[in-house]
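Only a single protein chain was left out; the remaining protein chains are all shown in position.
Moving on to subunit A:
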Amino acid sequence: MTGTVTEAGPLPRRTYDVVIVGAGVVGCALARELARHPRLGIALVEAQDDIGQGTSKANTAILHTGFDAAPGTLEARLVREGCERLGAYAAACGIPVERVGALLVAWDEEQRAALPRLADKAGRNGCPDTRLLGPGELYAREPHLGPGALGALHVPGESIVCPWTTTLAYATQAVRAGADLHLNTAVRGASRDGEHRLTTSRGTLRARHLVNAAGLHADSVDRLLGHDDFTVTPRRGQLLVYDKLARPLVRHILLPVPTALGKGVLVAPTVYGNVLLGPTAEDLDDKRATGSTADGLAGLRAKGRRILPALLDEEVTAVYAGLRAATGQEDYRIAAHPEQAYVTVGGIRSTGLTASMAVAAHVTGLLAAMGLDLGPVREPDPVTMPNLGEAFPRPYQRPELIAADPEYGTLVCHCERVSRGEIRDALASAIPPRSLEGLRRRTRARSGRCQGFYCGPAVRELLETGLSGQTREVRRTTAGKPFEGGRG
């Protein structure tokens, strides 16, 4: 039975077996994991109008091997497990992943001296296949790298992944398997009378078990339950996204060598065929401070100019800032509170995307241990996600698809080559977009170098009319009067 997706109106009066607060990548992964147990009633509640709207949409989109995690931590284990799980899941669902490998580039003697230790640590983290490269091999692999690099550590397993499709696949599978998704539902209070009673912006929600996957707000939700274990300090990461024409400049994820001064700035290709430069790392106290700053961008560009000088000549197609949930502890903050039938899933830092499926399995285990009867398992129907990755055939590149449906050959967004068919499919999907931003994340429409100069109004028209018939300009064209203005 398919669950329902709501965005307004009163919430269901039923008591759910599990309510998950927060529909980021972790909350969605957990909803999917729990939805494998058809007897459970599950609700995923999200304060914003779409899934994956917080940290999950603004990260570096890397599928980590966990080579540089602190060995022995929960994070190290879940990242390693999660990487394998998500890798397999992505292959099955059509989520684009490219195993491009990473190069930790040493720019001075101190950094070069640190590489063998990092190789050692990688070995202890289950990555025995790293290799030290001298400058010759490094420049052969990355001919556009700026001058002065002394060597690198090659980590072949590091991959790039589509963070948006991953979150959407989890949520889609969960909803199709019976979980409810309640959007625009901010949790404001929590009490217990044998079961959880959550006060939300849309009324009361009742649950036997509660999971806090509220990301940046996990500490606030934790306090509603009477816990004061940690404080989330948003750590802002500003990123620049360069146009697809920059993609040939870089082949690997170019990582800085971590030093005492911090992790530094990376240059990485994206599965969409762009190049990322970032992030900054700024500790803030405002959880809404998702703006970029002139200083932040100037700093990134200065670093980018050293790493990949030619990148700076390309057009920037997006500037964004994500907030990572730092908690002052170099590990996740996952805590079971059996007496409250409550699990906190906090402090899921930048590795959360990679670890998401392993976190979900781990938390499901914690819930079972505190008495949640999972019941039988029925594997959910597989999902096939629309491919947003350039390493795999996009709809416009598939003659058989266009022959069956010419809408896949009718491109609307030219920079990203997004067809009307893909936009139509997104609007008709289980969790449809509610804004141009949501549509952009599902299809890439409007995310290219023109940012809507050519396609903006046409894409908006499709969103607003839900593709009920043809767009106005098309109607005019077929009527033989293509240039009559609507107004003015």
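Everything below uses one rule, namely that a residue touches a chain if its C-beta (ideal position, glycine included) is under 8 Å from a C-beta of that chain, and two chains touch if they have at least 3 such contacts; residues count from 1.
In the analysis below, contacts and distances are computed from a predicted model.
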Message = I notice the complex is incomplete. Of the names "Heme exporter protein C", "Sulfatase", "Oxidoreductase" or "Sulfite reductase", which is the UniProt protein name for the chain that's not shown?
response = "Oxidoreductase"
Key: Full-complex contact with the absent chain, from A:H252, A:R417 or A:R444   = A:R417
Residue among A:T199, A:S220, A:T293 or A:S429 touching the omitted chain = A:T293
Key: Where the unshown chain meets subunit A, residue by residue   = 241, 245, 288, 290-294, 296-297, 315-320, 396-397, 399, 402-403, 406-407, 409-411, 414-415, 417, 435-437, 449-454, 456-458, 460-461, 464, 471-474, 476-477, 482-488
